[in-house]
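With one protein chain held back, the other chains of the complex are shown just where they sit.
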Amino acid sequence: MEILDISHLVRPFGVREGSVVLAESVGYFPNTVHLAVVDPGVGSLRRPLVLVTVEGSPLVGPDNGLLLPAADRLGGVESAWQITNRELGRPDPSSTFHGRDIFAPAAAHLAGGVSPSRFGPQVEAGSLVQLPLGKVEQAGDSFRGEVLLVDRFGNLQTSFRRTELGQLGLGPGDSVELRLGGRRLTAVLRESYSFGAPGELQVIEDSHGNLAVCVNRGSAAELLGVPAAGSTVVLARAEPDPEG
Amino acid sequence: MEILDISHLVRPFGVREGSVVLAESVGYFPNTVHLAVVDPGVGSLRRPLVLVTVEGSPLVGPDNGLLLPAADRLGGVESAWQITNRELGRPDPSSTFHGRDIFAPAAAHLAGGVSPSRFGPQVEAGSLVQLPLGKVEQAGDSFRGEVLLVDRFGNLQTSFRRTELGQLGLGPGDSVELRLGGRRLTAVLRESYSFGAPGELQVIEDSHGNLAVCVNRGSAAELLGVPAAGSTVVLARAEPDPEG
Partner (left out) sequence: MEILDISHLVRPFGVREGSVVLAESVGYFPNTVHLAVVDPGVGSLRRPLVLVTVEGSPLVGPDNGLLLPAADRLGGVESAWQITNRELGRPDPSSTFHGRDIFAPAAAHLAGGVSPSRFGPQVEAGSLVQLPLGKVEQAGDSFRGEVLLVDRFGNLQTSFRRTELGQLGLGPGDSVELRLGGRRLTAVLRESYSFGAPGELQVIEDSHGNLAVCVNRGSAAELLGVPAAGSTVVLARAEPDPEG
């Protein structure tokens, strides 16, 4: 059995951010037990879960929305189980570190062949906490989406995808308007970071197929502030500045 | 042989902090060689050590107090050995990176079956540098302890344990007074972070059985400043504010 750490860099309490990292990772790991813990509700009544997915790799973690986007990438939830069986965790679990006392032992038992049904009662998939990701809504000539993730380069991953650019009739080299945190900015559509001058504000299709707001050889997060995951961002065709 | 990294996040020169991380980790790893290096005195006369513990897993690192609390968790020191045998390290060791040149090779040789006595002369356990952790003293109606560790969530782990709460006659939901860095604060005793409103200053029994000062969905370290490990903290029953 091999253990791989995908990330320990999700910000504290960043359930939404963690759910993006997880969803974007699971596709690269066939036949894997995925353990994810971003768990501000640890010790409360939120349920500890084992999710069996249609494509087979199970997910282990808290019922706070963290796991569902990843389950969607794996074909959806086939069955969901609440972890209640104390014999499959550490004795006397703490009320503050279920990652160590409940979730990691459960993931290890799953990897060792224990059947999901042994962890506890089955749970209705419809009752699981949802934290919808990636909403994009059209509003006239613009699209309203959200910031999904800020990476360590300061790139802001958004819920927009290439589709929105097509609908706006925009392509590489075109300018685009962004509204974010009360500011209105103009960025240039580029095929990768190094097109355009250093310091240029850019919109780029990132390696997950999402549009990202970037600064060539710089940090968009530093330029724009670090918006919380879930912040609204609007994408529109850039209009000529009437005062410019 | 498998290598696991517990932490690379101990602050520079944080011997005391490293000793807490190590002590709180060793119990989860049976039959393991533990290598720990927080070593501001590298290149000086401080001794490089192999400690054989009563429960069996040996510890490797500098004689500056880093290893002893962990040894205590493993039943205590059975025998201590100074690493002097140059043949069990890198040739021409640097004077600034004994982790690479002396300690890691020693740990690898131990894991490979080399006897502790081959590393060098035996050392009196009583002569090892001690850095006592977790002192708690009663002073009238209050207890004086210390900050052991600040984690990446900004929680301050203290040397207090549930015992002190019992002696003060306090339980979940009660208020408690903290004195820390010249400030006097009121916190609420909670069973886990998510009890109480977001932003609430809390005292919680953490996953190692110590009392931690926390902010629900926030950072106590950000609120209170990041006290150095070893800073004094006083715990008392909260008195009504005479001016309030």
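As written, the chains take the letters A and B, and residue 1 is the first residue of each chain.
What we mean here is this: a contact is a pair of C-beta atoms (placed from the backbone, for glycine too) under 8 Å apart; a residue touches a chain by one contact, two chains touch by 3 or more.
Being a predicted model, the structure only gives us computed values, none of them experimental.
K.L.:
Among A:81, A:103, A:143 or A:193, choose the residue that contacts the chain missing from this document, as touch is defined above.
P.N.:
From the options A:81, A:103, A:143 or A:193, the contact with the absent chain belongs to A:193.
K.L.:
Of the residues B:27, B:43, B:56 or B:225, which one touches the chain left out of the display?
P.N.:
Selected residue, touching the omitted chain: B:43.
K.L.:
Kindly note down the residues of chain B that lie in touch with the hidden chain.
P.N.:
Touch set of chain B with respect to the missing chain: 12-13, 40-44, 94-97, 100-101.
K.L.:
Which parts of chain A face the unshown chain closely enough to count as touching?
P.N.:
Within chain A, the residues touching the omitted chain are 152-154, 191-195, 204-207, 212, 217, 219.
Methods note: only the chains that are shown with their structure count from here on.
K.L.:
Would you kindly tell me how far, in whole Å, the mean C-alpha position of chain B lies from that of chain A?
P.N.:
Measuring from centre to centre gives 34 Å for this pair.
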